[in-house]
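One chain of protein is taken out of this complex; the other chains stay put.
Letters are used for the chains, namely A and B, taken in the order the chains are written, and counting of residues starts over at 1 for each.
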Amino acid sequence: MPARGYNGRTAYIFIAPMLIVVCAFVLLPVGGTVWLSFLREVTYLPAKFVGLGNFSRLIRDENFWQSLKFTAAFTGVCVPLEVVLGLCFALILNERIPMRNLIRATILVPWAVPTIVSARTWELIYNYSYGLANYVTQAVGLSDQPINWLGSPASAFVALVVADVWKTTPFVAIILLAGLQTIPEGIYEHAKVDGAGLTQRFLKITLPLLKPALAVVLIFRSIDTVRILDLIYVLTNGGPGGSTTSLSLLGYKYFNEGDFGYGSAIAVVVFLLAFVLSISYLRATGFGKVFK
Amino acid sequence: MSEARVRKILLAVGTAFMIVFCLTPFMWMIAVSVSKYPDFLGSQSFVVTFRNYLDIITIGSLHFLDHLRNSLIVSATVALACALIAASAAYAVSRLRFRGRMPISLGVLALSTFPQISLVGYLYKLMRSLGLINTYPALILPYIAWTVPLGFWILLSYISRIPHDLDDAAIADGASRGLVFRKIVLPIAAPGLFSAILLIFIAAFNEFLFALMLTTDHSARTIPVGIALFQGLHGEIPWGYIMAASTLASLPLVTLAMVFQRYVIQDITRGALKG
Partner (left out) sequence: MQRKALILIALAIFTVCSRTSQKVTFMIGGAPAELDYWEALASKFSDSTGIDIAILRQPTDTDQRRQGLVVPLRAGEKDPDAFLMDIVWIGQFAASGWLEPLDSYVDNEGFDLSPFFERVIDLADRYDGHLIALPVYVDAGLLYYRSDLLAEYGYNEAPVTWNELAKIAMEVQAKQRKINPQFWGFVWQGAQYEGLICNFLEYAVSNGGGIVARGESLIINSPANIEALTFMRDLLAKYRISPPNTYTEMKEEQVRSFFESGNALFERNWPYAWGLHQSPDSKVRGKVGISLLPKFEGGHHAATLGGWHIAISRNSDAKRQAWEFLKYVVSRRVQTDFAVDLGWNPARRDVYDSPKVRERAPHLVKLREVFESATARPTLPYYSLLSKMLQQKVNAALSGMMEPEKALDEAQAEAREIAARYKR
């Protein structure tokens, strides 16, 4: 039996459990959602097939474009921030620092706090009259008036970014840390002998070898940011004036108000967006080589 | 300045920033949890009390301990099952050639991008017809399906970096694929496996929407829903309770993370990896 030849039967045995759970609990409902996106499905109206009607309605819907813009901007700002910061954290944690194990566990804390709670915590931090953020800015002298953090589209955006980056950077750090473990110490020693400096070693060795882990991080962070819901639901509920409505929040509203067809169409758009992003990351990081 | 010195300063500054960044909001959480009034930076003064902790543990109607137990059982089962399922799939994709390798990998990923709200109606009907509403399996099964892409891709990125020479040699010696997977690949992939378990555990621990819709009371409800239930009729938010409950709930996770660090960092395996 050739070790790397075509090996269908064995492979399917290994992969079957995953396929079964995914088909039963994800593929079928997803199929249902896609089907609903072609219907006018409102709880109190007779269901009707409308083809691409929901999607053409999306194109004409200003709120949809506003949400799309917000979601794109939010993803564009959050994901790079999280990855850069998470990479720094992972690099630090990979070094021999004092109390390394304890520190590694503590940086997981933000990720470990349930989103529904951390969103509430940030709500309290941004509170206008007794929040920590205003207390600190006033105590440090950055501002003599309390700031209404969630009050303008720009500051609400920043507030959401900070909360999201805080929450998810540990996730990035943990995956990248595991990735760093796959880089043998010896390579660095060689490079050192060859006279490569700190930056050079990072750019020439660490980064290229970290690409698969980076791809995973980029993909999963982008997916999660594109469909962000809980944090925004709690902190701004889309305000002020609808400026922070993410696509998922928009879709959520329609699901909640009983228009399942239109809600499903939005879900399909979220999916397409996340999928296109994922593919492009795989391309950019050369992760596709795994499949060669 | 020498390289070693730059490195040291960077490390010290970086570590300090990291700790402050990650822990400040958490410290604030703890401060609120032991304060009599949540608005102690405003009109009230800071009065320390452990009432919140006592209350959430002793007030029966909050069912905090029930929810915590449910969360631990559900998340542990999900994390273990999911990691194994994901590891075996990742092994197959990285080592074996078969039709549908790439479509399956991408398909699994693509499916995981659908917003949960669009899936919940179907899952409800399914669990209802199976008679599983308000039981552990009602949460465990969808959670596995919903987290398996993450585990699969983490492990795929990890296992694909493990050189094939080891398992090729074992197979040449007549070992079966199953044996190679269990005895060679899994142990070497331990750091990846443990970080996957950790992240999946946390994801399952924190999931809200499925838990809300697929359970009806404390016999299967998990912590996030339990905490959401604290809220009062007009949206009164018992900050003290919420913060105390989340502080307690994050303890098992931090402990788990500490224990797992040992396995995530395994210097011995380094030699076995290709450069």
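Following the convention adopted for this analysis, contacts are C-beta pairs under 8 Å (C-beta built on N, C-alpha and C of every residue); 3 or more make two chains touch, one makes a residue touch a chain.
From a predicted model like this one, the values you see are computed outputs, not experimental measurements.
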- Note on the structure: Of the candidates B:T58, B:S176 or B:T216, the residue in contact with the absent chain is B:T216
- With respect to the chain omitted from the figure, which of B:I59, B:L130, B:L179 or B:L251 is a touching residue? B:I59
- Even though one chain is not shown, chain A touches it at residues 42-45, 127-129, 148-153, 156, 236-243, 245, 253-259
- Missing-chain contacts on chain B, rising order, are 39, 42-44, 59, 61-63, 120-121, 124-125, 128, 212-213, 216-217, 225, 228-237
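As a working rule, only the chains that are shown with their structure count from here on.
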- Taking each chain's centre as its mean C-alpha position, how far apart are chain A and chain B in Å? 15
- Query: Which residues, counting only chain A, touch chain B once they are in their complex?
  - Reply: 1, 3-8, 10-12, 14-15, 17-19, 21-22, 24-30, 32-33, 36, 88-89, 91-92, 95, 97, 100-118, 120-122, 124-125, 127, 129-132, 135, 166, 169-171, 174-175, 177-179, 181-187, 197-198, 209, 212-213, 215-216, 219-220, 223, 226-227, 229-230, 248, 251-252, 255, 260, 263-264, 267, 270-271, 274-275, 278-279, 287-288, 290-291
- Message: Residue numbers of chain B touching chain A in their complex, please.
- Response: 3, 6-7, 11, 14-15, 18-19, 21-23, 25-26, 28-29, 32, 38-43, 84-86, 88-89, 91-99, 101-102, 104-106, 108-115, 117-119, 121-123, 126, 141-142, 144-146, 148-150, 152-154, 156-158, 160-162, 164, 167-168, 171-172, 177, 181, 191-192, 195, 198-199, 202, 205-206, 208, 223-224, 227-228, 237, 239, 242-243, 245-246, 249-250, 253-255, 257-258, 261-262, 264-266, 269-271, 273, 275
